[in-house]
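Each chain you see keeps its place in the complex, though not every chain is here.
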C-alpha cells in the first residue's frame, strides 16, 4: 500500500491520500489488503476503510500480532518478514501504491513480476518513470484518489 | 485442518467429522482458517462452515487461485508451497486436526513450536501418543465433534 516508515516530508499528504483512498475502496465494496502494521499509509488506509464500513486484511510480517493496526479485521500472521510482500502482491487483484519507499517498491516490483496491475498515487516522478520502463502495460499513474479509483474500477471490470 | 489427500480408508469418516466441525465453528461465530484447497477435510470443513453461515479464510500454497475451494470467502495466495503451513499455525488461536497425514502433522508440529494449543479429532492413537509426548500441556484429544468444540471454547476463554 505504501511506506510504513514515518520519515517522509510527504507524510501528511500521503496519510490524507491513503485515508481517503481507504474510504473510497470501502464504498465500492472492495476488500482492502495491506501489510497490517500500525504505522504509515497502511494504517491510514485501513482506518479510512473502516470509517467507510469496509473490510480489511492485514498480512503481518512478524510471528505474532504485536505490531498490528487497530483497523485490521482479519490478521494473517506470516512470520516471514519482508518475504510477506510477495503474498500482498499475489493476493491482490490490483495493487495501489501511495507514496514510495523500499518496501512499497518491493511490493510493486513483485506485483509486476506476477503480472498484476499497479496504480501509483502520490509517488515521485522517478518512481513513475522507472516502473513504467519495467512494464508500461501494467503500470497506471493516478493524479488523485478519484483517478486511482477509476483506474481500479477499469482494471477489475 | 487435516489431510488433503484422498487416499485414506477413513476418508468418509473424516469428511463427515470435518463438515460437522465446520458447521459448529460457524455457529459459535469463530472464523475458520484452512489451507484453502478444494479437497479433503479442509474442503469439507469449509463447506460445513458456509452451510452454518460462517466465514472462511483459505491460505493457498500455490501462486494463484487455481486450486481453491468454492467455500473460501477470503483467499490468501502465498505461493510458498508447504512453507505456508507455518502461516496456518501462526494465524490460528487454536488448531484442530481432523485425521492425520504428513501435511497435518507439519501443521500440528509448527503449532506446538509456536506454543499454540492443538485439538486432535479422529486421529490414530500413534499420533495422539506422539504429539502428547512432545507437549502434553498443549495437546488435547477430542472423542467427537462436541468434545472438540468444548475444548476450543475452553482454550479461547
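Lettered A and B in written order, each chain numbered from 1.
Note that in this section a residue touches a chain if its C-beta (ideal position, glycine included) is under 8 Å from a C-beta of that chain, and two chains touch if they have at least 3 such contacts.
Owing to the predicted nature of the structure, the values given are computational and were not obtained by experimental measurement.
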Complete complex - number of sequence copies, 2 represented: 4
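The rule is short, and it goes like this: only the chains that are shown with their structure count from here on.
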In their shared complex, chain B is touched by residues of chain A numbered 31, 57, 59, 63-64, 74-80, 86-87, 90-91, 114
